[in-house]
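Mind having a look at this structure? Questions to follow.
The complex appears here without one of its protein chains, the remainder shown in place.
All chains are identified by letter, namely A and B, in their written order; residue positions are counted from 1 within each chain.
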Amino acid sequence: MTPEHLRPDSDVVLRVQDLQKHFPLRRAGRHGPGLSIKAVDGVTFDVRRGETIGVVGESGCGKSTLGRAVMRLVEPTGGRIELMGKDITALSRREMRPMRRHVQMVFQDPLSSLNPRMTARQIVEEPLHIFRWGDRASIEKRSAMLFDHVGLPRASLSKHAHEFSGGQRQRIAIARALALNPSVVVCDEAVSALDVSIQAQVLNLLQDLQKELNLAYIFITHDLSVVEYISHRIAVMYLGRIVELADTRALFDQPMHPYTQALMSSAPSRDPRVLGAEREVLAGEVPSPISPPSGCRFRTRCTKAHDRCAVTSPAFRSVGSGHMAACHLNEAGDAPIPDEVV
Amino acid sequence: MTRWKEFDVKRGSSGPLLQVQGLEVEFRTGGRVVHAVNGIDIDVRRGETVAVLGESGSGKSITFEAILGTLDSPPGHVTGGRAEFEGQNLFDLSPRRRRAICGDRIGMIFQDPLSALNPVYTVGWQMAEMYRVHRHLGRAEARRQSMDMLARVGIPDVQRRIDNYPHEFSGGMRQRLVIAMALAVDPALVIADEPTTALDVTVEAQILALLRDLQRERGMGLILITHSMAVAAEIADRICVMYAGQVVERGDVRTLFGSPAHPYTAGLLHSLPGVAAARHRRLTPIPGQPPDLAHIPPGCPFHPRCPRAEARCRAEPPALRPVGDGQREAACHFAEELLAAAPTAQQDEGHAR
Partner (left out) sequence: MTDKTPDTTASAPASNPRRRYALLTMLAGDRFASAAACFLLLLLFFAIFGPALIGGAEVRMNLGMRNAPPFSGENGLPYLLGADSLGRPILPRLMVAARTTLGISIGVVFLAMCVGSALGIVAGYYGGRLGGAIMRGADLVMSFPSLLLAVIVLYVLEPFVFNVVIVLAITRIPVFIRVARAEVLEVKQRLFVEAARSIGAGDWRILRLHITPVVLPTLFTVASLDLANVMLAESSLSFLGIGVQPPGVTWGLMVADGRNFLTTAWWLSFWPGLAILLTALSANLLSNWMRIAMDPKLRWRLEPEATRSSAILRRLFPARSQAR
């Protein structure tokens, strides 16, 4: 596998720049300050053809909002999204519709993301009808092909979603997402609700489809081992910002941001056969995204925080080839992170 | 209360605290029978943590609902087996007596802490109620003990927060509240059903550490029902792997994960993305779907998904029997062959963290 960051720029299918999504809250009284939940607060990354970029973080870090903002399912309040070289940030709903064929989504809960009153065939064929794929026959041919692709028996085409098992439902959702030959698929916790043995089947399916169709995935999850398995690059999010972005191996071998380090050491052992490695416990909980801490947002839980962290927000900067992190400790002149915490 | 304590002392701690034998649970609806639990043996000793590991539909939660008498009945029925807790078969007791034991001697921790807490009462009131009902303490004393307990499970600023309502706490804090309530009256056994599934990893680590500390401190038996092998490996002494309402393998955690003797356990390990990623390998999932519990395959229930299945597996149900060095039991005709062929965990240990 060639290192992803060495690929030419022309391969970029999705570029996100300084993306913001603030959900306004009702004002406290007539003259109260206009508060807002800063779900996504300045996120920058790009996605290249055929790569998987994992987005990982705790609940409330804004990773799901990021995925939905990229899909334009929520309106970004700032920044810029470029899909296939075209700025889609300001497109109206009508103008956005033709662009939707390039970017599709697979949701966490397959049962609630499938209309209970539609059959599997109707669900998979819906995007084809919307985009006038062709006549009845060619649509039927395509849906049958999609069913083969995701490994569902054609005999089950006329069943309803609730008649399938969890893994099969997610296959239907994947077939629907692939119907229009998208370049980017946003997977929002797409395997989190599945049992381990079924999760493995779906992960393999996603990988096979990626190779076959040269898909790019934005893989949003809270599960470190899933994200490590499927991603080429990983973005770690904390309170609406990416704190670290790197190739998977680089991130796992040498995490540069204290939060990434903490996340990894508090995650359960990835191999249950390795016992005795007790988890390090990261104290405290995620602060409120309504009024995040000043300066570095992680400083309230960071063991290495110093005075400066409360004052200036660390820049998101390169700390190695293709390795970005936002921490004062990595800036020139500061001592490198001691080895024992890795 | 004191009567129970004396009872404990007399019995000594040699025998198992809870011993489940041949438990069978069926769900009957409209003439159809769903076999949710099919002859399960589980035992827990004092001061021991047993993880019951299984995927959805394996019957792991139903088993303990049946034991605690919280099964929806109808349609659920216990059709066989016994569950001996401190020397009494729980199924022989009157419902009222069983409820008394379950509240007093057995604590429960659920996946969703919010549903286990009453939204209209303050946390302090609900905690105090435990002491007042089970220990017959006065108002002031109950409140004092509640504060101690809440402080013990790591609720910060107890003085102030004791009068808050459950919704004013975060998910992790709510789970701490539930743990405090479950452990308030010093139960001999705690059953935790997916206690960390709804929590973030960093919070999960905190809660598991808390559970482990409390368990060591109080010497209680802990049953952890979970789907996560990582959680089971982290906290359990012994593990029971369930499939289609049966125990397919059980034993010491190190032995069981180190060299699984049942193809299902091995399949689960090979389905873990963390293991595959660490060794740059592709996942080898278990093929197929979990069985329909109304039509469990004859013979070994796992045979349609098993790479090793032979004619014998389709005809003859394998019994749970001791395998290898006697540290574990497995229900597979080919357990010995599987053990002989498997690589040991030590070979991979360097990679995996």
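Criterion: a residue touches a chain if its C-beta (ideal position, glycine included) is under 8 Å from a C-beta of that chain, and two chains touch if they have at least 3 such contacts.
In this text the structure is predicted, and so the values were computed from the model without any measurement.
Novice: Out of A:Leu114, A:Leu209 or A:Ala267, which is the one that touches the chain we can't see?
Specialist: A:Leu114
Novice: Write down which of B:Val78, B:Ala198, B:Cys313 or B:Ala330 is the residue touching the left-out chain.
Specialist: B:Ala198
Novice: With the missing chain put back, one of B:Pro75, B:Gly103 or B:Pro304 would touch it. Which one?
Specialist: If we include the chain that is not displayed, B:Pro75 is the one touching it.
Novice: Which positions on subunit A touch the chain that was left off?
Specialist: Interface with the chain not displayed, on the subunit A side: 59, 68, 71, 73, 93-94, 97-98, 100-101, 104-105, 107-109, 111-118, 121, 126-127, 130-131, 140, 144, 153-155, 157-158, 160, 162-163, 165-166, 173, 176-177, 179-180, 189, 192-195, 222.
FYI, only the chains that are shown with their structure count from here on.
Novice: Using the average of all C-alpha atoms in each chain as its centre, how far is it in Å between subunit A and subunit B?
Specialist: 32
Novice: Enumerate the contact residues on subunit A facing subunit B in the complex.
Specialist: My answer: residues 58-59, 165-168, 195-201, 203-204, 207, 222-226, 228-230, 262-263, 266-275, 277-283, 285-286.
Novice: Under the stated contact criterion, what part of subunit B meets subunit A in this complex?
Specialist: 55-56, 170, 172-173, 200-206, 208-209, 227-234, 253-254, 257-258, 267-278, 282-287, 289-290, 345, 348-349, 351-353
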